[in-house]
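Below are the structure tokens for one structure; questions will follow.
Removed: one protein chain of the complex. Kept in place: all other protein chains.
Showing chain A:
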Amino acid sequence: MSVVAEKADLSLKYTAHYNEVKEGLLEDSADILNAPRNQAFRDFVSQGIPTRKFENYKYTNLQPAFIPEYSFMHRREPVEVDLNNAFRCDVPQLDTHLAYIFNGWFYDRGSQVGNLPEGVILESIEKIAHEKPELLAKYATLAKTGDDPLVALNTAFAKDGYFLYVPKNTVLEKPIQLINFLQAEKDAFVTQRNFIYVEEGANVQVISCDHTLNLNTYLNNSVTEIFVGPNASFEFYTLQNQHNSTTNLNSVFISQSRDSKATTHYATLHGGLIRNNLKYILDGENAEANLFGMAFIDRKQHVDNFTQVVHAKPHCQSNQFYKNVLDDEATGAFAGRIHVVRDAQKTNAFQRNNNLLLTDKATMQTKPQLIIDADDVKCSHGATVGQIDEEALFYLRARGIEESKARLMMMNAFAYEVVQRINIEPLRNRINELVDKRLKGEVARCHDCAYNCDC
């Protein structure tokens, strides 16, 4: 079959599937989730599955990830694993409000949400869409189906995910922790749709951990829309730790009001193909956005961080800081776009991407992109792709430290700059430990996990 025919066939396959399940998707979902469905699917079809010909997907061809015969998780299935048991492999000793998401579905059973402060809601988005649709009035307004085919497909298929609401001036002492598990009997296509609303003056930290519990092939397409109110503070930590046959397509959209502060922090420890789309809109004066990320990949893994920061109002600040360590034949990409719109004066936008290549075969593409339509702004960007500093390595060895150990110290040092930006101390310590194990080549993921997936 020719490539063109195969591509057409691939789109047709998804169209056929959508037509087949459309009734079922609409049937037991609330209007607010159903309203954009058909248009979303049309947007997906007109855009198609991203290839390198897409400007925004220049370094990641997603077509191969859409080829396997997946089963689709359009219905809530009973959970057959003991999630509390599975949790042992994650970030233990963390005192959090904990909830599980299983194949994209929010699960109450076995969750350890505990006592949330008054008015805080941590729930299934499916349930909220039925019971309190007014809280989802802004659903699908940040993640626009016409802008991105993954968002379009997610919106067409969206049935569940998590919903978090933090009312005005409410401060959560403990972080919210969401553990996303993938475990299906067959290769599976998982859709997860999340929504976070942080009201004025509120303060919350969220930790999201991605895991696979068996060796099937997965494609996980998730979209999260986040609204951060005036003077609110929001921190979002994402730990990605899935096996090599997983495609993790993760799109996060954040809109910030005046005087708010939002921080995203990605730690990618393992995965097959990972694409993180992250878009910030600084939509009020004096807002501050921090975008941090680090990835440690080897073999034929691929990680692509695509960030967009839109400075829509004056006096805002954004900081982007991404680091990658690539081993074997791993490939990586970082594309960071900063868009300062007209009249967004006194903007301060900063971006840095540093990469460490451990072999000659590992490759990294890095591309800053500045679109500046205001005249009184400070923007800076810098990127490096390099090897371990040989001078420093020699210094350590000259003190009797064996070469492999010295290299490990250097790699940890490289990562440390991003690790130290985790504000939750037990999480920082745990990630530090995981990074160290990862760099040592020990299986960092689930080292004491009950599910012994060797991948």
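By definition in this document, contacts are C-beta pairs under 8 Å (C-beta built on N, C-alpha and C of every residue); 3 or more make two chains touch, one makes a residue touch a chain; residues count from 1.
As a working rule, contacts and distances are computed from a predicted model.
Set against the options "Fe-S cluster assembly ATPase SufC", "Cytochrome (Ubi)quinol oxidase subunit III", "Molybdopterin synthase catalytic subunit" or "Gfo/Idh/MocA family oxidoreductase", the UniProt name belonging to the omitted chain is "Fe-S cluster assembly ATPase SufC". Considering A:Val21, A:Ile121, A:Ile372 or A:Leu396, the position touching the chain not shown turns out to be A:Leu396 (whole complex). When you scan A:Ile49, A:Val252 or A:Met410 for touch with the missing chain, the hit is A:Met410. Seen across the whole complex, the unshown chain contacts chain A at 389, 391-392, 394-403, 405-406, 409-410, 412-417.
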